[in-house]
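Structure below; questions to follow.
One chain of protein is taken out of this complex; the other chains stay put.
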Amino acid sequence: MNGIITLLTDFGTEDEYVGVMKGVILSVNPAATIVDISHGIDPQNLTQAAFMIQAVLPYFPEGTVHLSVTDPGVGTDRAILALSIGGKILLAPDNGILTLLLKEKSIASIIQVKNSAYFLKPVSPTFHGRDIFAPVSGHLSKGLDISALGPPVSPDTLVRLPLSEPHISDTGELLGTIIAADHFGNLMSDIDLNTLASFCNREYKKLGIRIGASEIIGLSETYANVKPQQPLALIGGTGYLEIAVNCGNARRHFGVGKGAAVRIGK
Amino acid sequence: MNGIITLLTDFGTEDEYVGVMKGVILSVNPAATIVDISHGIDPQNLTQAAFMIQAVLPYFPEGTVHLSVTDPGVGTDRAILALSIGGKILLAPDNGILTLLLKEKSIASIIQVKNSAYFLKPVSPTFHGRDIFAPVSGHLSKGLDISALGPPVSPDTLVRLPLSEPHISDTGELLGTIIAADHFGNLMSDIDLNTLASFCNREYKKLGIRIGASEIIGLSETYANVKPQQPLALIGGTGYLEIAVNCGNARRHFGVGKGAAVRIGK
Partner (left out) sequence: MNGIITLLTDFGTEDEYVGVMKGVILSVNPAATIVDISHGIDPQNLTQAAFMIQAVLPYFPEGTVHLSVTDPGVGTDRAILALSIGGKILLAPDNGILTLLLKEKSIASIIQVKNSAYFLKPVSPTFHGRDIFAPVSGHLSKGLDISALGPPVSPDTLVRLPLSEPHISDTGELLGTIIAADHFGNLMSDIDLNTLASFCNREYKKLGIRIGASEIIGLSETYANVKPQQPLALIGGTGYLEIAVNCGNARRHFGVGKGAAVRIGK
């Protein structure tokens, strides 16, 4: 392990919750390097958490421990999982936020976290982030093997979110969904470059990308390829189709957000 | 000392203020581990700061230096204090934000911070966070004894906030106050588990917990013990009575916030 622990939660940053988790981690491993991914997941939004953790993992070095704590079922009998994936370890509740990662072939093992020897006691039924996730991540970052945390679990038994997937409509359009609007108001879809490439045989210039009542023709390379305040579509930094307004805010420009349909014609 | 320094302020995170404090700390102690607790204290809200620093201290290891800088009197003759408490050191202005901690028996000593040898010069009368708190914390984190900072102070002379405390009304109700609404809209009261336990003889099931025009019957163990969007009351992660809505927002649901009354009948 490399001592790096990342935190991805829906806890916000105005309360002391994240700071307290860091205190618990540093009590276990004073040498940990703690990195905030985001604490701005919309409260209890499992879909958003699922997409974000998938986007983050490739950019951290092997030996990193990732915590993903969006957990409306805290204190119930929902399981807590530890995954060994691509040389990293991921801790998350079994509530569907691993749905996208479970498709990957790099999962080495999945454990149900049960061994309370690594928990902070007493365990509050409302704050497992502090009492389970934080101390367990501290121990993992010092080299504890995930097999010490509990029994193995079959991936087939885990909760999965019913995520919509891009597909071809009866009229031959490629249909996708806006997953999130980011800080800039850019609209992030679930259509990845590979799907788009096979849909249009890499003929991107004539694509008609319809969002709300508007249509954008063709893909741009980057934001500034169109004039300020003009809309555009491009492949964003994570490889998905993104709709933006140069130096503007596409969410406000189009008046649509998360869950909106994207319809693509060729 | 363990090199850990925590920051709790009302400075927000959009300006450079917190980053500049970190630059000053790292200039004094490049090996410091700096942890943000929150910079989202409502501007000049001393009560909120008092509750938050009390909630944080138990979760950090001995040898940590905590800064609590909510300081509307910056640049006046209000004192700056250094407390040795439970093996940790706390720096804060003498404006009442230590009110709850001053009740604790673990305070070893209190010093008035006066020795400008450890300040950044010139000291701006509007930014003691940068010019006094940050460099002093850096020196403390390297092992400086707080007695080097100035003369001892008697706890009796310090500023205290006139905080309301839970009490029994003429009609036999337990009366408390909502201290804060957190990021999820959960309403945090000032009624701790011990107070509630002795009020109802640990008969929690029949309690009538009144907030606004509504009443919740009994305590839940955790949020998901009621259906989504249903209200509940429980003992939160810090040991205080909390009113919540499962997968919802109690502040919006009840239309009340900080300062609202909680009335409990048995």
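By written order: A and B. Residues from 1 in each chain.
Heads up, the rule we're going with is that a residue touches a chain if its C-beta (ideal position, glycine included) is under 8 Å from a C-beta of that chain, and two chains touch if they have at least 3 such contacts.
Small disclaimer: the values here were computed from a predicted structure and weren't measured.
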item	value
Touching the absent chain when the full complex is considered, from A:I37, A:L158 or A:A260	A:I37
Given B:L26, B:L161, B:L175 or B:V226, the one touching the chain that is not displayed	B:L26
For chain B, the residues touching the chain missing from this view	11-20, 22-24, 26-27, 30, 34, 43-44, 72-76, 124-127, 130-131
Hidden partner chain, residues of chain A it touches	2-4, 6, 8, 13, 33, 35-40, 52, 55-56, 59-61, 64, 182-184, 221-225, 234, 236-237, 242, 246-247, 249
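The rule we apply is simple: only the chains that are shown with their structure count from here on.
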item	value
Length of the line joining the C-alpha centres of chain A and chain B, rounded to whole Å	31
